[in-house]
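Next up is a structure, given as structure tokens.
Apart from one protein chain that is not included, each protein chain of the complex appears where it belongs.
For chain A:
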Amino acid sequence: MPHDHPHDHDHDHDGMSPSGHPYRKDQDTGLSYWQCMEIAVRELLIEKGEVSAQEVARQIDVMDSRSPANGAAVVARAWVDPGFKALLLKDAGAACGEMGFDIGPLQLIAVENTAQVHNVIVCTLCSCYPRNLLGLPPDWYKSRAYRARTVREPRAVLAEFGLTLGEDVQVRVHDSTADMRYIVLPARPEGTEGLSEAELAALVGRDSMIGTGVARRP
């Protein structure tokens, strides 16, 4: 597949957002064909009584409230509670539900990283992601490069994320589907024996639950 188009063609390089990301075209630039379609589709759905403007706004609030902190809380609980960990690995949806995170009708599978096995998740088809636990996926997760290469040369991809695994570590790549999502249970770092559940959760970043990173050491 050719890979010669400019990736960042719709980024504004003049400024960065407060969170350190480049701004995207938004409200203040020319109305694009697809933005026009979004407005039209939304208004038609509202006119037909299918959805309300309030429902759209509420859905965006729910979306914005989800973050990798949800997943980190689940991971920390699994680290301190063997019974919970067993349930998580058996039925991740039920385990997350116990903590108040609704996974919906999706099948969620938690895969455990150990000294011998490193798991990484990808969606080669599009962008399936455990968004109920991690929020919306990062851009790179949806990129053609990540989706194409993770199943072909996972060690090279992980090395680009700064994660170089020994040859004795087996790498398992999990390809998500629309109704089957994965989350990685990262290995608990050494030297964390005395930490509280909340302190442990603070060590668990988004990438460690995708498998492109590992949990931080305290």
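Going forward, a contact is a pair of C-beta atoms (placed from the backbone, for glycine too) under 8 Å apart; a residue touches a chain by one contact, two chains touch by 3 or more; residues count from 1.
To be clear about the criterion, contacts and distances are computed from a predicted model.
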- Of "Nitrile hydratase subunit beta", "Fe-S cluster assembly protein SufB", "ATP-binding cassette domain-containing protein" or "Iron-enterobactin transporter permease", the UniProt protein name belonging to the chain not shown is "Nitrile hydratase subunit beta"
- If the hidden chain were put back, which of A:Val151, A:Leu165, A:Ala187 or A:Ala202 would touch it? A:Val151
- Missing-chain contact, candidates A:Leu89, A:Leu136, A:Leu163 or A:Ala202, resolves to A:Leu136
- Task: With the full complex in mind, choose from A:Gln59, A:Gln170 or A:Ser196 the residue touching the hidden chain.
- Result: A:Gln59
- Task: Write the list of chain A residues that the hidden chain touches.
- Result: 1-3, 5, 7-8, 10-11, 17, 19, 21-32, 34-45, 48, 50-51, 55-56, 59-60, 63-64, 122, 124-127, 136, 138-140, 142-149, 151-152, 157, 160-161, 175, 178-179
